[in-house]
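A single protein chain has been removed from this complex, and every other one stays in its place.
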Amino acid sequence: MNSVTMEDVELAVRAMIDVALENEAYFSDLDGVVGDADFGVSLATGFREIDAKWDTLDRTSIGHFFLAISQIITGKVGGCSGPIWGTAFMRAGIVARDKSELSADDIGQIFERAIDGIKARGGAEEGDKTLLDALCPMSRAFEAEKNGEPLPAVVAAAEQAVEDTRNLEARRGRQSFTGERSIGTLDPGCVAVATMTKRIAETAKQSA
Amino acid sequence: MNSVTMEDVELAVRAMIDVALENEAYFSDLDGVVGDADFGVSLATGFREIDAKWDTLDRTSIGHFFLAISQIITGKVGGCSGPIWGTAFMRAGIVARDKSELSADDIGQIFERAIDGIKARGGAEEGDKTLLDALCPMSRAFEAEKNGEPLPAVVAAAEQAVEDTRNLEARRGRQSFTGERSIGTLDPGCVAVATMTKRIAETAKQSA
Amino acid sequence: MAKFVNDPANFVTEMLEGLVRANPDTLEWDREYNIISAAGAANADRVRIVQGSGSGHEPAHVMAVGPGMLDAAVPGGVFAAPSMDQCLAGIRAMNGPKGVLYLVNNYQGDRMNWDMAQEMAEAEGIRVGKVVINDDVAVQDSTHTVGRRGVAGNFFVIKACGAASANGADLDTLVALGEKVNDNVRSMGVALSGCRPPAKQDPIFTLGENEVEFGVGIHGEPGRARIAMKSADELMTDVFELVAGDLPFNKGDRVALMVNGLGGTPISELYVLYRKAAELAEERGLTVVRNYVGEYCTALEMNGFSLTMLRLDDELEGLLDAPAQVPIRVF
Partner (left out) sequence: MAKFVNDPANFVTEMLEGLVRANPDTLEWDREYNIISAAGAANADRVRIVQGSGSGHEPAHVMAVGPGMLDAAVPGGVFAAPSMDQCLAGIRAMNGPKGVLYLVNNYQGDRMNWDMAQEMAEAEGIRVGKVVINDDVAVQDSTHTVGRRGVAGNFFVIKACGAASANGADLDTLVALGEKVNDNVRSMGVALSGCRPPAKQDPIFTLGENEVEFGVGIHGEPGRARIAMKSADELMTDVFELVAGDLPFNKGDRVALMVNGLGGTPISELYVLYRKAAELAEERGLTVVRNYVGEYCTALEMNGFSLTMLRLDDELEGLLDAPAQVPIRVF
């Protein structure tokens, strides 16, 4: 794959902002099925703030850009989503610290380190019905295809993950309290990750 | 008309008991339309107690019998219904004080004195959408037919009253607070009086 | 059935049993007439105060019994005034050398039962004073109707008279004081849902998602009008104008302000509403000296609120400040 530039990163984050804001109600409704219906609001709160501060974000490097986003999220977003998403962006920032371009290996590293960070922060493993169940197969798909054109495989893995998690029992986050009753429901975190990934791929294609 | 005996009176009160107990929910529902949905419960509470004390009621005269019923009602029934129905039976008791038979004139007197008592107690007049709007035409129908067979005319007046009150605006009792919005609704008190009157006539016919 | 009830016929009795079990040292319960009284009230050397009304308005009035408040409460069935016998028993139980004061909300059922009881008690030689409370501006006051309803404003009458009685005021003074509070207090409520009496189990009225019952009563009686939903601030503004404009409350007045939950409103929303009420009072040039946000006079689980405003003078302010103790324990 081609290396990823600051412009690519900005496009990707903008795609995430759009998805979070457009789906505020839908993501909350998903969380309402067995959770507490705040996921959409939490996510939108964070990305709305990123949007508001867009022009002032530190762009001295891709890493600094990610760290600035991380700070906004941990500062503004509560619930599980603040620490989880904040940690992911923090890990991405550390990998990309002073870089103005990211190689395929860098992206692979970001996946890995972000996943490790989320596991450490919230104690979840793959299979606990959290957004890790999207990120882990996405990371594997990326590794498999990173020397070719990885994006379609990553999108496919994310979409598959949404359906696969349906049959899992939640063991982390608010929805875990319902135990077996969470089986058959979608995980809102997975849906958000998959929807964002798809939008990132579309935006990247358009601008290519 | 034939004179009314203690046995007739007992049959009539039993008919009232049956109507009150069978219609507890229905009368409350009627009261719920623009009132506070307690009329059925209040009425049933009183007549249930009369039923329970049936064998021990003072029967030394028809008047004493009515007074005993009045006491149970004021003792057990709250809301508007306790004072209103209690007053009606008290007035009936005073008219019939030492009598063991009631003439047509006595019955006419009972209507009049009960109506006066209810007006004095609650300050309502005919047209205020209360059970007076049943009792007053019933009393007039009785006066007109008392030398013949008054019961069918009284029943007809009561049934007519139920429909006539529909178009009135409530000016007494809890439902009066809704003002114009009470127009178009039935008055639960009128419905109860009419239903009881009809049942009394049926029971009287059967036993005749 | 969607309510926590056993046999609806025992609902009030079971509630009272819970209440006295929760307050064994401070409350007494006459099971025959369902009278709740403050421990020792019957021997207190002062005018004793009693109030009776339908149940379903808790904490009014059985949980407003205690030092500095009511000496006794006489609860009827849910939304049904107590019977004459109950009222009479309440008067008799609280009778003493200085007489008894009863407070009654202006509903015909309540008025008639208390009037009959008063007649009977006076015939027995008992000195009885009465204060009628009718603070609800939603209902037009006119001579050919029953007149305005009594709602949450009632609590201020209880508090003032309770404090004055503790200070040794005599019966005539208390009647005059109660009337003064009533003359200076105004209320109005709105609801977003109806409520279900235990014996009925269906809501007395049902509202669409976008409807508001405006000027609602505390018995599930529908209000004067059904209007379209508005924001919290707009609703409070409408209510405030009607309440403040009725007395009217004027620039420079010192007031007590109450936002009362009707039973099913989240506490958070009551504070959102209080915020606006306080702002409107300020804009009108009123000084809010005391405030009350919470449940004082409810209609079972009705989702709604009422606003009550009392104009204060030095006397009333002092009486509101006086200590009082009621069964509800906060930490």
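So that you can tell them apart, the chains are marked A, B and C in the order they are listed, and the count of residues begins at 1 in each.
Please note the rule applied: a contact is a pair of C-beta atoms (placed from the backbone, for glycine too) under 8 Å apart; a residue touches a chain by one contact, two chains touch by 3 or more.
Please read these numbers as outputs of a predicted model, since none were measured by experiment.
Within the whole complex, touches from the chain that is not shown fall on A, C.
Contact with the chain that does not appear here is found for just one residue of C:W114, C:F155 or C:F240, C:F155.
From the set C:D30, C:D115, C:D238 or C:E269, the residue in touch with the chain omitted from the display is C:E269, counting the whole complex.
Only one of A:Q109, A:Q160 or A:T178 touches the absent chain when the whole complex is considered: A:T178. Seen across the whole complex, the unshown chain contacts chain C at 1-6, 11-12, 14-19, 21-22, 55-56, 58-59, 63-64, 69, 78, 155, 158-159, 192-193, 195, 207, 209-210, 229, 231-233, 235, 263-276, 278-279, 291-296, 298, 300-301, 303, 305, 324, 326, 328-331.
Residues of chain A in contact with the chain left out of this view: 24-25, 28-29, 32, 34-38, 41-42, 45, 74-84, 86, 121-123, 171-179, 181.
What we mean here is this: only the chains that are shown with their structure count from here on.
Chain A and chain C have Cα centroids lying 54 Å from one another. Chain A and chain B have centres, each the mean of its CA atoms, that are 73 Å apart. Inter-chain spacing, taken between the CA centroids of chain B and chain C, is 32 Å.
Touching two or more other chains at once is no residue of chain B. Residues of chain C found to touch two or more other chains are absent.
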